[in-house]
Every structure is written in C-alpha cells, then in structure tokens.
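Single-structure report; data block below.
Left out: one protein chain. Kept in place: all the others.
After this line comes subunit A, so read on.
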Amino acid sequence: MSESTPMAPGTSDTLLNPAPPLPPSPGSRPGKAEKPASLWSDAWHDLRRRPLFIGSSIMIVILVVMAIFPSLFSSVDPTQATTCQLATARQPPSAMHWFGKDNLGCDTFARTIYGARVSIVVGITATIVTALVGGLLGLIAGFAGGGTDTLLSRVTEIFFAIPAILGALLILSVFDTGNMWTVTLALSVLAWPMIFRIMRAAVITTKSQDYVVAARALGAGKSRIMFRHILPNAVTPVIVISMINLGMFISAEAALSFLGVGIRSPEISWGVMIADARPRFLEAPSPLLFPAAFLSITVLAFIMLGDAVRDALDPKLR
C-alpha cells in the first residue's frame, strides 16, 4: 500500500467511485500510466493476491453455479417424488448415494445440492434490500441532520431493541405460507437499521470534509453533493458489513426454516433438511450433518470474503 496516493476523493478513476476530477497536480503529465491508483483499483490489486479472497471467491462461484444449475451436480432430481424410496430410508453413505438417504428414502446429496438455491437467493436479496434501504435512509439522515435524523435514529433504536430471531419469528408467523420472499422480507425489516447506522456515521464524517465544503461553495446542488461527493466516499464500510451480513442472513434463514416458520417442505432448504433429519439424528446422522456442513461452508465463504475485502479497503486495520 505504500505506493498508493492519499485517498482523496478526486483521485479515483473507477466507475464505482465517480468523484469529480481534480485538476492534475503540477508536474504530472496527463496519460494512462500516470493515473493515480484509486481506493478501489488499489484494493483490487491487493485482493487478487490474498489466498483468503481467492479461496472464498472460488467457493462462492461454485455455490452460485450450484444454485442456478443444480442439475449439473446431481443426476437425481429431488423435486420428483418418484426418486424417493421409503424402503431405503436412512441408508448410510455409499458409492451410489454419496451422502446416504434421509428419513423418507430421498437422496441426501441431491437434496443438499438443490438446497443451495434458497440460501443464496435469500442471502443476496436480503443483502441488496438492506443495503439500499438502510444506505439511502442513512445517507438522508446523515446529510439532512436535525429533525429528520433524530426521527430516523429513534426508529432504528426501536428495531435494535427487538432480538433478531424473535422479531423474524413474529413477522413470519403473520404470513400463512413461508417461502424465500417472506424470509427475505422478515430479515430485511430487522437488519436495515444496522446498515443505516453505519452509513449515517460515515456520511457525518464525510460531510465536514474540505472537498464537500468546496463543492458546496462552488454552488453544487444538494443531490449532487449527496450522490457524487459524499456517497462514493462513505459507501466502503457499508459494502464490508453487507458482505459479512450476507453470511449471517444465510445462517438466519436456516434457523428460521428449522423453527418451522421459514421455508417449508416440500421446498428444499438446508434448514428444512436439518429439521427433517432431527428426529432420527442420533441413529442416522448423515442426513443432518451434510446439509449442516454445506451451510457452514457457505456462511464461512461469505464471512471470509467480507474479512478479506475489509482488510483490502481499510489499510489502517492491518
């Protein structure tokens, strides 16, 4: 990181960070080679060489492919009831059925593969929704200050006081059916205040920087200052926390499905599989342990990615 230029807002040159260009510093010739590295290209340069980042990215790519095309990984389609044979229930793992069979004689491997979709979709959707809602409200509260800020901050305090799993349990029991979208909704409703707080704090710090004062003095409009000057420079912590949250959402989805209010049979999810395998768990552990392992690895991959990105974006923490 020593060769990097100071992270002034105007020095960025990527699409992600479209801050206004500063006049070139004296002595520097315009040209590609002379372009100073932005925070993002610098972080990318650093990330590419981190084993933690490479490892977690590979795992995530595999999981996403698994979620989109599960049939690539398994020749058995577990959504077809005919593939289950009750007579073979709780068969231990074998060459034919790698993960054995569950309590209803269904192939655990195929079900585990097909279960990835729910986790990935819930995790990614909830992350995007919370980042957008919490980020936008946090930007508004931090920028506007005064009454708007007080009101929004009080509202988030109320949400913080409600234990997450209990709140999600209540929200989900309002719906008669549980599916990916209701779970996403419940998790988003409870998680946006966290993003709000982080965004608000970052915006308040950024707001008093010289370049924002300069932009204001030059007559830039409110929305221009908010979206072109403040947002690109305050968004980093939100991205980092969002990535770590993604793993937490996947974990929460499994917990809610396990409690019977999230995804429900016949839809396949790792939480549902764990709940289904539970009654006979001590005699036939594999139908529970395999989805549990996939769940843990998925959460681990996203948290590792978040850790790696945080280290790359925030050199002070190293």
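Rule of thumb we're sticking to: a contact is a pair of C-beta atoms (placed from the backbone, for glycine too) under 8 Å apart; a residue touches a chain by one contact, two chains touch by 3 or more; residues count from 1.
Here is the rule we use: contacts and distances are computed from a predicted model.
Matching "PepSY domain-containing protein", "4Fe-4S dicluster domain-containing protein", "Peptide ABC transporter" or "Penicillin-binding protein" against the UniProt entry of the left-out chain gives the name "Peptide ABC transporter". In the complete assembly, the contact with the undisplayed chain comes from A:I162, out of A:A89, A:A144, A:I162 or A:A220. Among A:I195, A:V212 or A:A292, the one in contact with the hidden chain is A:A292. Subunit A meets the missing chain through residues 154-155, 157-159, 161-166, 169-171, 173-176, 247, 251, 254-255, 258-259, 261, 271, 274, 278, 281-282, 285, 288-289, 292-293, 295-296, 299-300, 303-304, 307.
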